[in-house]
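There's a structure below that I have some questions on.
The complex appears here minus one protein chain, its other protein chains still in place.
Think of it as A, B and C in the order they're written, each chain with its own count starting at 1.
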Amino acid sequence: MSTKTIKNYLNCETGIMSWLTTLDHKRIGVMYLLFIAISFGLGGFFALALRMELLTPTQLYLTAKQYNQAFTLHGAVMVFLFIIPSIPAALGNFVLPLQLGAKDVAFPRLNLASFYVYVLGAAFAIFSLFNGAVDTGWTFYTPYSTQSDTSVISMTLAAFILGFSSILTGVNFIATIHKMRAPGMTWFRMPLFVWALYATAIIQILATPVVGITLLLLIFESTFGVGIFDPALGGDPILFQHFFWFYSHPAVYIMVLPAMGVMSELVTTFCKKNIFGYKLIAYSSLAIAIISFLVWGHHLFLSGQSSYANMIFSLLTFLVGIPSGIKVFNWVTTMYKGTIDLKTPFLYFLSFLFLFCIGGFTGMFLGALSVDVHLHDTYFVVAHFHYTMMGGVVMAFLGGLHYWWPKMFGKMYSEKWGRIAAAFVFVGFNWVFFTQFILGTKGMPRRYYNYLDQFQPLHAFSTMGTFVLGTGFIIMAVYLIHSLFKGEKAPANPWGGLTLEWVADTPPDHHNFHETPTVTTGPYDYEKAGY
Amino acid sequence: MSGHFIIPVSYYVKTFIGLLFLTFITVLAAQFDFGALNLTIALLIAVVKASLVLLIFMGLRWEKGFTWVLLLGSVVCVLIFFFFVFADLMTRGAIDIEEAGFHDLKSPVIKIEKGHAPTGH
Amino acid sequence: MATTGTSFIKHEVAHHFDNAEQEFESAKLGMWAFMAQEILFFSALFVAYAIFRYLYPEAFLEASSLLSWKMGAFNTAVLITSSFTMVMAVNSAQTSQKKKTFNFLLVTILLAALFLVVKYFEYMSKFHHGIFPPNYFNAMAVFEQVPIFFGIYFVITGLHALHILIGIGLIIWIMRRTARGEFHADYFTPVELVGLYWHFVDLVWIFLFPLLYLVG
Partner (left out) sequence: MNEINNSLMNTGTLWLPEAISDIAGSVDSLFYFIFWISVLTFIGIMGVSLYFLVKYRASNNKPKEKHITHNTLIEVVWTVVPTILCMVIFYWGFTDYMRLKTAPGDAIQIRVTGEKWLWNFDYANGTNTVGELAVPVDTPVQLIMSAKDVLHSFFIPNLRVKRDLIPNRYTTIWFEANKTGSFQIFCTEYCGDGHSNMLANLHVMPMDKYQDWLASGGGSNKDMPLAELGAKLYKQMGCNACHTLDGSKSVGPSWLGVYNSHRQLTSGKTVTANDNYIRQAIVDPGSDVVAGYPPVMPTYAGKLSDRDINAIIEFIKAQK
């Protein structure tokens, strides 16, 4: 089957059609990556637009409606188009079968289908953008969303379709992980990234359908009226919030679990050390996945939900902190007596550690009932979720991207510029969002187009940081694209990683491995490797 | 051979007859009023029927562990969903007594008393 | 188990699998995962149903009495029968009985179509009496929340009917492949998977029937 040639998955077939009809998980991963990068640019564009408007307390250049559309589209694009597929669908697709020593995912056709479903969903989202946009906030709360005259229907339909793409990816990963492992790869010899994707896939399968049906109900509600969310008919708008967060809370762990998986890979490779507490990290992924189903009500503390429910949800919310903490402590301890190499991906590891801890700790503030009464729907929440999503997930995504970039494209990027960009992103990010914690505790509500004059200095300061952050991303785009054309040729294993993807060629062969690898040890046995 | 199992047709026939019979019982039971038990009885029969379909027609009985985990996992999820939403709904206004005095509106604050459901707009 | 008869087509294991066993098991596992997804998909509707039944019991009683339980019961029997013929089709495929497989599948489709026809008449008679989803509802009802019941009713039965339509499409697809002789004792994965899907559709209806038609 696999004849020894220098052909790899990138050049074994050529022409645009060979990409569009490919069943190769690596190519599908790369196509996802492209779309995700574009989505991030789009979401970032809206972020810049809304931050600019917030430079002054009153109108600068957008109308109230345009501003509301800007943050809605920013949130919706970032969440549904960018962050949910980012690590699983782009990096995961590329890396997972390689790490398992498999030739492909279990259902390559389904994989391609999920990509096209994603594209279809994206098309609906873009359509809604030009068809009056949406101004409901990414949460689509009723009854506002059933009354808004903007194109809520096409945007919810988009989210609905994108949800299915995510479900299909999840189904595929579950089957792949169960059935496609290389000989000798027992469950506890799987890399932790695989464990993380496994836990993620479970949430994807069990939570996403609920948001699907919820959004569908919303569509029916605004077209025919179903009545269940409509207070005028005796329906209950809070029910919509239950339905929405039943998915959307687990969804934040769909985002962060794979990110944590990437972290585990980075810390071992760049510390050249066997991971501390392998099993605990693996189990904590599952624990987080399970607990994530039990806490959605912390978004409803002030919505009119009963106090009993508030109590239960608050209690359970605190439980998530524990497995997250276990992971954090394990990573830190892994560095102990390691051989630490501060390469660009590891810088992102450190950024993640720093920012995610802040994001997580502020989550504790929000989980405490009485404190949340003050903080709910203020900029404190905005800062919290940017610290977890941008500071956590995006940093991990960037770390993973830089880590696997040589494997994906066979080219090295400039290490120097990589570090400079990482510094810009880190500084810029804190600049923008740490400021917002203070704004929030001082009482500045979120989704505000106009604000009190006294908040202006901090808002303006935050906006300035956006440009530092943006600069970081522009530098990154430049050197990454540059490396594709002019980059040095990458060796098969530039970082000295031990997981199976580093055994494959760089870039990998169309069939991944020339012969199926056999696994005899755990994934991070650096001791044996001589460190 | 794991995975490939061929089940004797007689199983299917018996299950089929059982299902038809249970449908009949469901309809029959609905003709009598057992008061609060009505729903329980109907659901109980439905669960038995569903289990028959799952176990025999869908072959769950012969499936391996993980399929069970998936299935039970999803059922547990549904139960969590039910349980927590009801935990909210049924206790609204319950520990904050002060709040309980104010639901003259037609709203699902707490359950509207039997016979007092508001009529007309 | 050898492939019997010459009218069958030998199945090629996809390149990324080691053997047919692995291929079959992956497919089946994937399908079960998908079933789990389907359960959650419908669950939200059941939760909504439960809540409003709990809040407005009288309205639900009244609304349910506007439905014809006879049609519901008939359709339940139809679906159960179709589930049975489906399972027989799978069994025939497993034992390389091409003709039988085909015929059982055909009967399944006919039953599915019968279900939809009954459903059509049911909808029509509702529309005739002004029973529409809430925005267009113009029937006489004592209780104000009766439209909510019908809102849920139309969404849930509508989605169920959609699942049946998709099921019919899938069955047609495997019928064509059966006719070509692709399924036999060595390879019948698609038949079995479509079977799983079809039973799920039946499963949902098993709950819908008493909940919607027999409130009381």
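In the analysis below, a residue touches a chain if its C-beta (ideal position, glycine included) is under 8 Å from a C-beta of that chain, and two chains touch if they have at least 3 such contacts.
This one's a predicted model, so the numbers in the text were calculated from it and none came from an experiment.
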Option touching the unshown chain, where A:24, A:104 or A:135 are the choices: A:135
Listed residues A:374, A:416 or A:486, member touching the removed chain: A:374
Full-complex contact with the absent chain, from A:275, A:490 or A:504: A:275
Touching residues on subunit A - with respect to the absent chain: 59, 63-65, 68, 135-137, 141, 143-144, 147-149, 231-232, 237-238, 271-278, 280, 302-304, 307, 310-311, 314-315, 318-319, 321-322, 325-326, 328-329, 332-333, 335-342, 350, 353-354, 357-358, 361-362, 364-365, 367-374, 376-378, 438, 441-443, 445-452, 454-455, 458, 526-527, 530-531
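The working rule: only the chains that are shown with their structure count from here on.
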Which of A-C and A-B has more C-beta contact pairs: A-C
Centre-of-Cα separation between subunit C and subunit B, whole angstrom: 18
Whole-Å gap separating subunit A and subunit C, where each centre is the average of the chain's CA atoms: 35
Of all residues in subunit A, the ones touching two or more other chains: 178, 205-207, 210, 234, 236, 239, 246
For subunit C, residues contacting two or more additional chains: 25, 29, 33, 36-37, 40, 43-44, 47, 51, 55-56, 144-145
Of subunit A, residues touching subunit B in the complex: 178, 202, 205-207, 210, 231, 234, 236, 238-239, 242, 246, 293-294, 296-297, 300, 304-309, 312-313
Complex contacts: residues of subunit B adjacent to subunit C: 1-4, 6-7, 9, 12-13, 15-16, 19-20, 23, 26-27, 30, 33, 38, 42-43, 45-46, 49-50, 53-54, 57-58, 63, 66-67, 70-71, 73-75, 77-78, 81-82, 85-86, 89-90, 106, 108, 111-112, 114-115, 117-121
Touching residues on subunit A, where the partner in the complex is subunit C: 1, 102-108, 110, 167, 170-172, 174-176, 178-180, 205-210, 212-214, 216-217, 220, 223-228, 230, 233-236, 239, 243, 246, 511
